[in-house]
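This is the structure I want to talk about, given as structure tokens.
A single protein chain has been omitted from the complex, and every remaining protein chain is retained in its original position.
The first chain written gets the first letter, and so on, giving A and B; residue counts start at 1 in each chain.
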Amino acid sequence: MTTNGWEPVVGLEIHVHLKTRTKMFCRCELAYGAPENSRTCPVCLAHPGTLPVPNRAAIEATIKLGLALGCRIAPRALFHRKHYFYPDLPKGYQISQYDVPLCSDGRFAVPAPGGDREIEIVRAHLEEDAAKTVHVGGESGRIGGAAHSNVDFNRGGTPLVEIVTRPDLHSPEDARAFLQLLRQTIVELGISDAEMEKGTLRADANISVRRAGERALRTRTELKNMNSFSFIARGIEAEVARQVAVWESGGEVTQQTFDYDAATGKLRPHRTKEEAEDYRYLPEPDLVPVEPPAELVERLRAEVPELPSSRVRLLMDAHGRSYESALFIGRLPFADLFREMIKAGWHADDAEHALMNTFSAIDVRPELENLAELYRVYAVRHELPRPVVIEATSASSRAGFSAEPYLAQRAVADLSELDPVIDRILAANEPQVAQYRAGKEGLLGFFVGQVMRETQGKASPQVVNERLREKLKS
Amino acid sequence: MAISRDDVLHVAKLARLALTEDEVARLGEQLGAILEAVGKVSELELDDVPPTSHPLDLVNVWGEDEPRPSLPADDALANAPERDGDFFRVPPAAAVETP
Partner (left out) sequence: MIDTLRLTGEEAMGLVERREISGAELHRAYLDAIDERDGELHAYLRTVDESEGDGVPIAIKDVITTKGVETTAGSRILEGYVPLFDATVTTRCKDAGLPILGKTNTDEFAMGSSTENSAFGPTRNPWDPRRVPGGSGGGSAAAVAAGLAPWALGSDTGGSVKQPAALTGTVGLRPTYGTVSRYGVVAFASSLDQVGPVTKTVRDCALLYRILAGRDPCDSTTVDLPEPVQIPEAEDLRGLRVGVPREMNEAEGIEPGVADAVARAIELCAELGAEVGECELPRSVEYGLPCYYLVAPAEASSNLARYDGVRYGFRAGGATLRELQERTRDAGFGDEPKRRIMLGTYALSAGYYEAFYGQAQKVRTVIAREHAAAFERFDVLVSPTSPTVAFELGARTANPLAMYLSDLLTIPSCMAGLPGLSIPCGLSEGLPVGLQLIGAQFAENTLFRAGHALERALGFDYVPPRLALAA
């Protein structure tokens, strides 16, 4: 994407909560939404003398993710301490990874109509999450106006994987597409719920722009706290626009961090932890290095399932689906069902429609042997009232399904039957006809409603629509 | 090795210490002397020597992902200087902004 000859350059930093039973460095149980401070122990409260013990399951999940992202698994990885003061960081440092992360140099392909977009993964490392601070007494929970703050350490120490990409993304849509597929991959690996609303997946973006053709990178800014895929795309869009305007007006973009305010769509300077740039990394002396044994890596490699990207690619290339639909259909078990539907003779568009609008909405799985029969209903679904289509779909999950009773309820689409009704209604509502012709096209619905009432809902709304429009034009 | 007043203040800020004027002067002087003495380590030419961050040659010490009981909230908060219900209470992260 270029705007006025400017190209966005975007890199992402994604934090994912791992779905382990216990915390990263103590064995407190992870429980989303548990009463405050009911999941803590001396270790995660950083009492004097306590020591961390790494969670095997978290290490394995990180390696598995690294393998899925095509990363190199470090033969010897280290934990480091990253220092800063914050009330929700009980030790005064976060145990994280620094110069030798568990996973590095990966590559993640996002299928696109013109061929895959390759996003380089710089690293994926393991760390612990901070606790949660609730600001009390101020307006709208913002730090600025808080009377005091309350800290809940339940979340503190949750295992977190941080994935860092190279700035290989060049539009808000690319960023969104990448994140959606990454999320799907993580979910299918079974290592995280990766739900942005719950905060189990969080993404920050670093953004710069450059003139098309320019190689060097310009000053970048950081965008934090965007809690949905749409906000990420919108936030990037807003920041790109801001930077382009700054450059074009002869100004200079300065390094800065912003929060995206979903309510206003505006960017707000982020309240930074002071001196945050000097983290004084220190090799964690309380932990020993991780040297993933070859057998372990091989076992985990064997556990990595077929990834959604290959299914998405196939749906786009062989079945002409858009990326968005392919991502949706590409989810297990939809992908298998889609394949069976095609085999049973469905047109890909109809299969997509059924999966996205009906099957998922009513959470039903037709029997494979009924698919061909069910398609008879879907092939004429425009002529059937929606409840009938849904009923047929539900029925198709049982053996011995027949399309006949549903087809019998086909809507009246025969013009010889419909025309007299339509003419009668137009004649009876002359003032509205005049208004419509004068430009008040919203009245179409009024006429459709009249026809439907007259036919007791049996008319095909689509046909009625078309026919009405035609007649009103003349 | 002299340490400037600014250096002392910067380090104190990193370390979250509100030093008194007196401490800034005294610590600055002492730090300078100590840094000069410990700076001796840089006399050695050690480009090919690997660092030792740990005296033991251990790797892969992990715990199993099996929950153990957490503390009751009252115990967790037993040593807290101030609490608000079952939360640890602290002043706001920044000064209250006056409109």
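Going forward, a residue touches a chain if its C-beta (ideal position, glycine included) is under 8 Å from a C-beta of that chain, and two chains touch if they have at least 3 such contacts.
Only a predicted model underlies this, so the values are computations on that prediction, with no experimental measurement involved.
Taking the complete complex into account, A:Gly92 is the one of A:Gly5, A:Gly92, A:Pro305 or A:Gly320 that touches the chain left out. For the chain left out of this panel, the touching residue among A:Leu51, A:Ala245, A:Ala294 or A:Ile362 is A:Leu51.
The residue touching the chain not shown here, chosen from A:Arg280, A:Arg301 or A:Lys440, is A:Arg280.
If you put the missing chain back, the residues of chain A touching it would be 42, 45-54, 81, 83, 85, 87, 90-93, 149, 151, 274, 277-278, 280-282, 285-288. Interface residues of chain B facing the missing partner chain: 3, 7-8, 11-12, 14-20, 23, 27, 30-31, 33-35, 37-42, 44, 46, 49-56, 58, 61, 63, 71, 75, 78-82, 88, 90-96.
Here is the rule we use: only the chains that are shown with their structure count from here on.
Touching chain A in their complex are the following residues of chain B: 13-14, 16, 53-54, 56, 58-68, 70-73, 76-77, 84-94, 96-97. Across the complex, chain A meets chain B through its residues 20-22, 27-29, 35-42, 45, 53-59, 76, 85-87, 133-136, 138, 143-153, 271, 274-275, 278, 280, 283, 285, 287-291, 293.
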